[in-house]
Structure formats: C-alpha cells, structure tokens
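To start, the structure under review is shown below, and the notes come after it.
Part of the complex only, each chain left as placed.
Naming follows writing order (A and B), and every chain is counted from residue 1.
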Amino acid sequence: MKAVFHVVEMEKWSLSLINVRNLLRDAKEDVEIVVVANAEAVDGYTKDFELAHVMTKQNAKGVVFEACANALKAHEIKEDEILDFVEVIPNSMIELIKKQEEGFAYIRP
Amino acid sequence: MKAVFHVVEMEKWSLSLINVRNLLRDAKEDVEIVVVANAEAVDGYTKDFELAHVMTKQNAKGVVFEACANALKAHEIKEDEILDFVEVIPNSMIELIKKQEEGFAYIRP
C-alpha cells in the first residue's frame, strides 16, 4: 500500500498524524507513507511545533515528511528552522501528481 | 464509474449528500458509490442526525455508507447508536487506499 497525505491547513495536522498513526498500526502489509504539506501547513514543520515529537516518531517508522519550498518561502520560514528530517521539495503540486502517477492513493485529511 | 467520497467534517455532510444525489441522478451509466466518513464526520451516522433520511434513501439506491471504527471509538459512539445500514470498517485510511487501488475516483467534498 502506498499513500500520499496532503496537509494544507495548520488545524489539520492533529487529524493527519492520527490518520498516519492508525494506518501504521492497522496495516497488515507494508505501507509507504508520504506526507506533503504546503500553504500554511508548512508552519507545522518548525522545530517548536507542539506535534513535532509525533512527526519525529513517525519518521523513525519510515514516514516521509515533505515541505513545499514555495510555501516555505511564502511563509518566510528558513530551512534551518524546520525539523531536520523534513525533506524540502521544489513544488508540492508536482510531487502530488508524481506520487499519484506512481500509484500512491491520495488522502486529504 | 466508481467513486469514493471522503467525508471528514460534520459541516460537509449536506454538500456530500447533494453531490451523491446529483451523481446518482445525472450518471448515464452504472455508478458505484462508497461514502467513507472518519474523524468528527462519523457523528453524522447517529440515528438522530437531521440528514439520516437522505442517507437511508441513498442507501436504498445502492450507495454504501462506511464508518471508521477508530473514529467511532474516539468519538465514543457505540455501534448500536448508528444507522443500521452503515458498515463499520476497521480503518478508513486503509479503505481509501484499497478503493483507489481498485480504480475508484477519490472525491473530497
């Protein structure tokens, strides 16, 4: 199973991470999970975000967290302000298209 | 045609059911519709929800309504409190992935 989660609003981080946690726990087969955040949701990747410890734990289990470079720029967040494991991608739309082309299911919490 | 509707917020039930109604009415070919509710939206499956009669009618036309067991538990809703025809699924994320693997289009009202 392969899924790409699209997180757009800050208020959706909590639900998104619960969704990911439950998916990791309940999946009977291997599951590849990529979380793509853009727009204001990239603020959730800053080191002082209250759910950073949850992301850190999920990343250790193989979940990939990605931040849209365009959104980081628009929200004036520098790369050294975000969690170390977060991968900065040039364009989140291209990533969402590519992932779906590769057979990832799209989930918008 | 096959579509899976993902309902996350209570306030999206009205629009979601309008979308389903219009799809049933306008489709020129057979259409398989599955509605997956998770998070707070599972509250919409309780028997006293104001749109329960709409769901009941749509279910009679073949629409499948599914509730995420994890969300029911989180919102302290017991299975005997929800509409009889609603199918409880163990994990809505897995269901959304599986449905997309089976060729269902994903729609997030």
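Basically, a residue touches a chain if its C-beta (ideal position, glycine included) is under 8 Å from a C-beta of that chain, and two chains touch if they have at least 3 such contacts.
Here the structure is a predicted model, which means the values were calculated and not measured.
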{"item": "Identical protein chains in the complete assembly, only 2 of which are shown", "value": "3"}
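As a convention for this text, only the chains that are shown with their structure count from here on.
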{"item": "CA centroid of subunit A to CA centroid of subunit B, Å", "value": "25"}
{"item": "Of subunit B, residues touching subunit A in the complex", "value": "6, 8, 38-39, 70, 74, 90-94, 96-98, 100-101, 106, 108"}
{"item": "Subunit A residues touching subunit B - in the complex, by the definition given at the top", "value": "1-3, 15, 18-20, 22-23, 26-27, 31, 103, 105-109"}
